[in-house]
Each structure stands twice: as C-alpha cells, then as structure tokens.
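In this view, the complex is presented without one of its protein chains, the others remaining in place.
What follows is chain A.
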Amino acid sequence: MADLASGLLLDWRRRWRLRKQPPGPLCDYLSRPFPSPRTDYREVEYVAVDLETTGLNARRDQILSIGWVVLSGTRIDLSTASHRLVRVQGDIPAESAVIHQITDDVAATGTDLAAALPEFLCALSGRVMIAHHAHVERCFLGAACKQLFGGGLLVPTVDTQAIARRILERRQVAFKASDLRLHALGERYNLPRYGAHNALSDALAAAELFLAEAAYRDNGRGMPLGDFL
C-alpha cells in the first residue's frame, strides 16, 4: 500500500504546486488531476516517452529529441505517435552522436525546446508517464521544466525497467544489467524489434513492453494502477 499512499500524496502535491505555479504550459499541465492509483490500470491513459540526449547529466546535458505515444488502457493509439527534434545550444558531443545518430545538421532542423516541451506537456496532462529506466526522463524533463517554467515536473510514472527488475527478483533468477535493456526484455515478451534507434521507436517499444508486463501480471480481473507505479 506504500504505492497507493505515495500515489495519493502525489496528487496532493500537484494541487499544492498548482496554486504557486504562474499561468503557462506547466500550470495548464498541473490543472488536470492525476489518475487515482486506485483506478483499474485498464481505465487509465498513459504517455510512453523516450528522450535522446547529449549525455547522461541532466544539469549539464541537453534534450535532443522527444518521442511519445498515448495508450488508452491496453491499446496503443498510433495516431498520437509524435517525434520532435530539439535544437540545442552549442555542439553535439561526438560520442553521443554515435549513439543517437543526431548530428548538428539534423538537430538544426528541430524546434526549440520551448515549443516542443509544451506540446509534450499537453499530451501528458491527466495521464501517467511510461518510460524505460524512467529516471533519465524524469531528470531531464524536470530540469527542462524548471529552466523554462520555473518549476519541476510532477508526474505519476510507470518504469518498465523497474517492473521487469521486480519480476526477476521475485522469481529469484539471476540476471545481468543487460537483461534489463529495452530490447532484451522485448525479446523475452516476443515483441517486434525495431531497427531504427530513435526516441519514438523506443517510446513505442516501451509502450509495448508495458502492455506485455501488464498482461503477465493481470490475471484477467484487472489491477489498480498503484501496483505499477
């Protein structure tokens, strides 16, 4: 029930923050209540998200792209699939460009974070965020919100990697860190493997992984959202 308590606490904090937040995208975002952790997870809407960044340090590094897709309960709605390239300040470090294949030229075609982030917040409003190893997304999105709107990001979050770790630990099987990667887990659940490595395909892969994990935990009678948070 700790999850339930913290979930309820989260919405209380949202209301408290809403009173202090000046009008703007973050205020609009906070104005919609979070889904109650008591709700059946199949009745909740989610946004699966993935970020590409210039590095792993949210204070120093920048967001390069945001990909997201909305889930209505246990259906991924591909009409909502979105991908935004973000123009960055300064050069993209070569070592990160190797991973995400976003070069300075490509990034230059993107939009400002000030335009991309509100769009994402609008999609996220009233929904639960899904991410794989959500810590990165929470830190970078939080830092971006703080920088642009003067307040951090409060959001109920499902971390598909944390769920996978809990499942493996509960089954008392030995596993390596690499077993918890998005693609390794996708294989375990018979999910398609996307060749392109970008924010949207990873967001989609995380969304599919969530459906798979939920299907394996749900005995057919549903579960409270709180069990996934």
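Note that a residue touches a chain if its C-beta (ideal position, glycine included) is under 8 Å from a C-beta of that chain, and two chains touch if they have at least 3 such contacts; residues count from 1.
Note that in this section contacts and distances are computed from a predicted model.
J.: Pick from "Molybdopterin oxidoreductase family protein", "Cyclic nucleotide-binding/CBS domain-containing protein", "ABC transporter domain-containing protein" or "Molybdenum transport system permease" the UniProt protein name of the chain that isn't shown here.
T.: For the chain missing from the view, the UniProt record says "Cyclic nucleotide-binding/CBS domain-containing protein".
J.: Which of A:81, A:97, A:136 or A:168 touches the chain that is not shown?
T.: Final answer for the missing-chain contact: A:81.
J.: Touching the absent chain: which residues on chain A qualify?
T.: 67, 74-79, 81-83, 189-192, 194-196, 198-201, 204, 207-208, 211-212, 215-216
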